[in-house]
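Removed from the display is one protein chain of the complex; every other protein chain stays in position.
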Amino acid sequence: MLDKIGIAKRIAQEIKNNYYVNLGIGIPTLVANYIPEGINVVLQSENGLLGMGPFPIDGEEDPDLINAGKQTITTLPGSSIFDSAMSFGMIRSQKVDLTILGAMEVSENGDIANWKIPGKMVKGMGGAMDLVASAKNIIVAMQHVNKAGESKLLPECSLPLTGVKCVKKIVTELAVLEIASEGGFRLLERAPGVTIDEIKKATAGKLIIEGEIPEMKI
Amino acid sequence: MLDKIGIAKRIAQEIKNNYYVNLGIGIPTLVANYIPEGINVVLQSENGLLGMGPFPIDGEEDPDLINAGKQTITTLPGSSIFDSAMSFGMIRSQKVDLTILGAMEVSENGDIANWKIPGKMVKGMGGAMDLVASAKNIIVAMQHVNKAGESKLLPECSLPLTGVKCVKKIVTELAVLEIASEGGFRLLERAPGVTIDEIKKATAGKLIIEGEIPEMKI
Amino acid sequence: MIHKVVANADEAIRDISNGMTLMLGGFGLCGIPENCINALVKKGVNQLTCISNNAGVDDFGIGLMLQNRQVKKMISSYVGENAEFERQLLSGELEVELVPQGTLATRCMAAGYGMPAIFTPAGVGTEVAIGKEIRNFNGKDYLMEKAFDADFAIVKAWKGDSAGNLIYRSTARNFNPVMAMAGKITIAEVEHLVEVGELDPDQIHTPGIYVHRIFQGQDYQKRIEQRTVRSI
Partner (left out) sequence: MIHKVVANADEAIRDISNGMTLMLGGFGLCGIPENCINALVKKGVNQLTCISNNAGVDDFGIGLMLQNRQVKKMISSYVGENAEFERQLLSGELEVELVPQGTLATRCMAAGYGMPAIFTPAGVGTEVAIGKEIRNFNGKDYLMEKAFDADFAIVKAWKGDSAGNLIYRSTARNFNPVMAMAGKITIAEVEHLVEVGELDPDQIHTPGIYVHRIFQGQDYQKRIEQRTVRSI
């Protein structure tokens, strides 16, 4: 079973050389720390920055320089700044190669819900709806089950949707799965020490298991 | 009867303090030279400049700095440069107070034709269609009759239109006229030494003459 | 050049009245028009519709206007940092229209570019699409979203000149340029007000034609919402 850092490390393996990547808040933000050596990647922050660098050292925080999670950050040589319309312009026109974000629920046809719990939470969708509606490749980083122990991989989402038929891959503490074109969660890899039965038990939606399922290499 | 400079001088009187103005090619360009003292005006050039200055002095031409007529120009303190999309964005959103342009024909309901003579001339509309479709106030600077002696103020345009019901005022070598809301060319002023009969003879569209018609003050 | 300078925030917002629609620049607390917000709180104008990506925090930014019950409706993409906001919303005191962030930005840009509506795939198949026209282009569905219509846009820039030209600094740019284009009247507060001629025309982000009033802001706090540092 993976911890958050393990999930981030496994997702980092999905990043290919010369990718432009948008990282959501939470686990996705951690992915930046584990990008393999020799892989060139440019991080896009949808508040208007390409080439996001690491957090600043203490005392060098700049209130004018934040990421989409409102964290103080830095730029890198080659960074560029732009306004919000251009930022989502490049997202809509699919210049961003990969979007990694969290989710409350994912359905077996690739729907995602991550912005609202009716009557309880009204934080808003931020840029998530724009990202999932346009991104060529969307990977979800999340826990396999919620705090009540219920599966977050469902036949259909119960919460208000963020986007439909858009998720390509899911990385959880238990497994790597992809959305099959015919519908269903195709199991690709097991987390170290996790059995297929454990994954079955934690997956409410249709789980597709074909052949040997290898263990992840982290 | 006015010469081109006279037409430009008369039109210059229409420019109010703190106006943003777009000047077309030809007579409209001359208007810039006769803006009254004490009137602040900013000239917009649709290729991407606010705050167009005078032509450069000999030897200081910059090939990167031209107006929409492709003439070498200069900037002024307070100028700004932008791309073509923003330039027409500010035109469409009516931030430009006044557009002055030439015409081949104007109809009595304010239609204008100035971009094409079928089978003969195919230069294109450039920015004229955008300007006439959006400008709050459009003044046409032109000769009252064409080279063949035919009126250019018509019941209906015979040439392909640039825009419909958009011209507000016309200044020719003979007269100042406005488009009446009910249709027709309302005569406002005569050029020095020009009689009403001469204007009538040169105007094919409906001419509205109410009360005394004063002579222009240039 | 046309002179746009006013003395201060109070003068800049003098004719903002009850029931108006305002756009307010900024992302989180970054690049928000602090001086104008404080002046609006002081003036006490209310029943406002505010278009802003976020709603501030409880004791800063638009949060101050919420505390003061000046806001009738918020149009935002993310409002998750504000307990008073959540209370007013759940109690029904505050109307909220949540809009995808890119749609919010593009509806501002559409207003500034004289485009009455735009098409975006964001929100297709979700409750954001309810009641909206859906249109298929090249096999993909898009929502038609309308340009915003705001009485005032209030933005914060780093530098500005007396002709209203603006330059933003770093990610404090965010929504400010698109909102600056979109107000019937646009007010800009700047950290550094300079004379015309001091800004390079090639570097201006918002041309002065879009700005009606500009003033030198005072006492910027520029609060940081999530101070995050790394160990060396």
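Letters are used for the chains, namely A, B and C, taken in the order the chains are written, and counting of residues starts over at 1 for each.
Heads up, the rule we're going with is that a contact is a pair of C-beta atoms (placed from the backbone, for glycine too) under 8 Å apart; a residue touches a chain by one contact, two chains touch by 3 or more.
All values reported here derive from a predicted model rather than from experimental measurement.
K.L.:
Looking at the full complex, which residue from B:Val21, B:Leu65 or B:Met104 touches the chain that isn't shown here?
P.N.:
Checking the options B:Val21, B:Leu65 or B:Met104, the one contacting the hidden chain is B:Leu65.
K.L.:
Just name the one of A:Met1, A:Ile25 or A:Leu76 that touches the chain not displayed here.
P.N.:
Hidden-chain contact among the options goes to A:Leu76.
K.L.:
Among C:Thr106, C:Ser162, C:Asn176 or C:Thr206, exactly one should touch the missing chain; which is it?
P.N.:
Of these options, the touching residue for the absent chain is C:Thr106.
K.L.:
Taking the full complex into account, what residues of chain A touch the chain not shown?
P.N.:
The list for chain A reads 18, 20, 40, 42, 44, 49-51, 75-82, 85-86, 88-96, 134.
K.L.:
Since one chain isn't shown, list which residues of chain B touch it in the complete complex.
P.N.:
45-49, 54-58, 60-73, 75, 81-85, 87-89, 91-92, 111, 119, 122-130, 133-134, 160-165
K.L.:
Could I get the residues of chain C that touch the absent chain, sorted low to high?
P.N.:
Missing-chain contacts on chain C: residues 106, 113-121, 137-138, 140, 142, 146, 167-170, 173, 201-203.
Criterion: only the chains that are shown with their structure count from here on.
K.L.:
If you walk from chain to touching chain, how few steps can bring you from chain A to chain B?
P.N.:
Shortest path length, in steps: 2.
K.L.:
Which one chain sits nearest the middle, judging by mean Cα positions?
P.N.:
C
K.L.:
Between A-C and B-C, flag the pair that has more C-beta pairs in contact.
P.N.:
So, comparing the two chain pairs, more contacts are at A-C.
K.L.:
Could you state the distance in Å from the CA-based centre of chain A to that of chain B?
P.N.:
Going by mean C-alpha positions, chain A sits 56 Å from chain B.
K.L.:
Quick one: chain A and chain C, Cα centre-to-centre, how many Å?
P.N.:
The mean C-alpha positions of chain A and chain C differ by 28 Å.
K.L.:
Which whole number of Å gives the spacing of the CA centres of chain B and chain C?
P.N.:
That pair's centroid distance is 36 Å.
K.L.:
Considering chain A alone, which of its residues make contact with at least two other chains?
P.N.:
Within chain A, no residue contacts more than one other chain.
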